[in-house]
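Missing here: one protein chain of the complex. Every other protein chain is in place.
Up next, subunit A:
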Amino acid sequence: MSTVLDLKGVEVCYGRVEALRGLDLTVGEREIVALLGNNGAGKSTTVSTISGVVRSRAGSITAFGDDITSATPWSIVERGILHVPEGRRIFSRLTVHENLQLGGYTVRDNAVIDKRINEVYELFPRMAERRGQQGGTLSGGEQQMLAIGRAMVAGPRLIMLDEPSMGLAPLVVAQVMEAIVAINQAGASVLLIEQNARAALKVAHRGYVLDSGRVTVTGPADELRADPQVVEAYLGA
């Protein structure tokens, strides 16, 4: 399996606070990798650094063979690396359809955008029903579907989801996880950030546990599920 994303010794600081202290992480082709850890462990910082919104102080990030350590956020999206942010960040006063169209901003061909939007509508029929509604009027679960759909329109090769299950009812969490698996089966690699370790390890192939900006445990998902340290800290007894 070839590596699509490779972080080596990435360090990030917010002023004097060190958020990442030499992070090493890889994502393989068509792999779902879970990134677990408590609040403040550096999970969100990791994806924001990959997507170019936050700058690293040291280390390197390689994606699909190119060094993207200091690439602009839009050039990273153009490479098919999509970041579905924490809190969804739906454009509240744009309609569902316009939100999806904006997801295809880097795609120049309107026919491709329309085709992908239809695929999103097939995956999430609720979005098709609400296409003319403003994004801000959707429920939390619907907003999460829209946020994932918006990334799908860009044609992701690697999709990074930051806490997609946050604040959602268990039934909706299951739907979102199903969608993630579907996107993965369609060919995209996935980096999944979750506090809900149980849900994440159910769909992931591999996982990393982050603590204070460093990887403390890593391995295949089944091993992590059995790891006493992980069980105690993140899965409950």
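Rule of thumb we're sticking to: a residue touches a chain if its C-beta (ideal position, glycine included) is under 8 Å from a C-beta of that chain, and two chains touch if they have at least 3 such contacts; residues count from 1.
Basically, contacts and distances are computed from a predicted model.
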{"item": "From \"Branched-chain amino acid ABC transporter permease\", \"MaoC family dehydratase\", \"GMC family oxidoreductase\" or \"Dihydrothymine dehydrogenase\", the hidden chain's UniProt protein name", "value": "\"Branched-chain amino acid ABC transporter permease\""}
{"item": "Options A:Glu11, A:Asp24 or A:Glu98, residue touching the unrepresented chain", "value": "A:Glu98"}
{"item": "Touching the absent chain when the full complex is considered, from A:Arg130, A:Arg150 or A:Arg225", "value": "A:Arg150"}
{"item": "Residue among A:Glu11, A:Glu78, A:Glu119 or A:Asp211 that touches the chain left out of view", "value": "A:Glu78"}
{"item": "Hidden partner chain, touching residue among A:Arg57, A:Arg89, A:Lys115 or A:Arg198", "value": "A:Arg89"}
{"item": "For subunit A, residues in touch with the removed chain", "value": "51-53, 72-74, 76-78, 82-85, 89, 91-94, 98, 101-103, 105-106, 150, 154"}
